[in-house]
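One structure, pasted below without further comment.
With one protein chain held back, the other chains of the complex are shown just where they sit.
This part shows subunit A:
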Amino acid sequence: MSSVATTEPVSARRPAVSLRARLQDALPKIVLAPSFAITLVFVYGFILWTVYLSFTNSKTFPSYALTGPRAYQRLWRWTFESDPPSSWYTSIVNMGIFGFLYIFICLALGLLLAILLDQKIRGEGVLRPIFLYPMALSFIVTGVAWKWFLDPGLGLEQTLHQFGWTSFHFDWIKNKDFVIYTVVIAGVWQASGFIMAMFLAGLRGIDSEIMKAAQIDGASPFQLYRRIIIPLLRPVFLSAFIVLAHMAIKSYDLVVALTSGGPGGSAWLPSNFMYEYTFKRNEMAVGSASAVIMLMTISAIIVPYLYSELKEKAR
């Protein structure tokens, strides 16, 4: 409605406009309120509830009497039991190995693939979905497929033996010291194509004028990437890191499908530990305590990183 055309007195019009303006003002809040409330209760509310449970002696069912930090004391003791390794020790060491290798290799491989695909090669349209496709599979499918492929009696080793290379030996998936690396292999296979797509989008977004200018100034292709393009991709690194970090922490299902826990529980991650203790062993307090420790560890890594990255942007 156009205000010029109206003949209503000013005093009568003002409340109508302000009501509309107020509604317009409030509309985003009204629309967001349900999801905000749901998040508040089901994410933050339950985080608090988990923290509370970790200080009780809940077993099969939650119990509400606070009994002190006994669950944490047990986890603390298990943290230092390395010989023979306690399940918790194995879980956190595995998390370190898996998290570091998974994130690092995915980033490196994704960047490399993206740079290679970005060379205006023929058939890019075919190659891109091929690399991206594993991401469309669930962890369960990836886990089962790799389980069969890596099984010495069924997959790679057996096939190469049939081709005559009988000295070939690859039994990592059956070996307590190496089984966690097979989880890295399967995880990297699944996620690196997706990371490639992220980097590719980043590369396409870089102003070609900058590259031309650098080339005119005599920068070699290596220098071009090392000094100009990769630094410009910094925001992509941030997004990729966050995506990978949360996937690494959630890879419970991959471990289960690929190794069913590994020989003697040697492939456990903290998420396996948490599920096992909460739901199978009826030690809800210990499970909750381990979940709280996982949350704090993740926060300790992600929060400073986000803070430094976002602060820099604001400047």
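By our rule, a contact is a pair of C-beta atoms (placed from the backbone, for glycine too) under 8 Å apart; a residue touches a chain by one contact, two chains touch by 3 or more; residues count from 1.
In this text, contacts and distances are computed from a predicted model.
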Task: Among "Transcriptional regulator", "Probable sugar-binding periplasmic protein", "Carbohydrate ABC transporter permease" or "Electron transfer flavoprotein alpha subunit apoprotein", UniProt-listed name of the chain not shown - done: "Probable sugar-binding periplasmic protein"
- [ ] Return the single residue from A:Gly99, A:Pro134, A:Gly202 or A:Gly262 that touches the missing chain.
- [x] A:Gly262
TODO: Quick one: say which of A:Pro34, A:Gly125, A:Gly153 or A:Gly218 touches the chain that got left out.
DONE: A:Gly153
Task: Residue among A:Phe61, A:Phe80 or A:Phe163 that touches the chain left out of view - done: A:Phe61
Task: Absent chain, residues of subunit A that touch it - done: 59-61, 74, 84-85, 87, 151-153, 171, 173-174, 176, 259-266, 276, 279-283
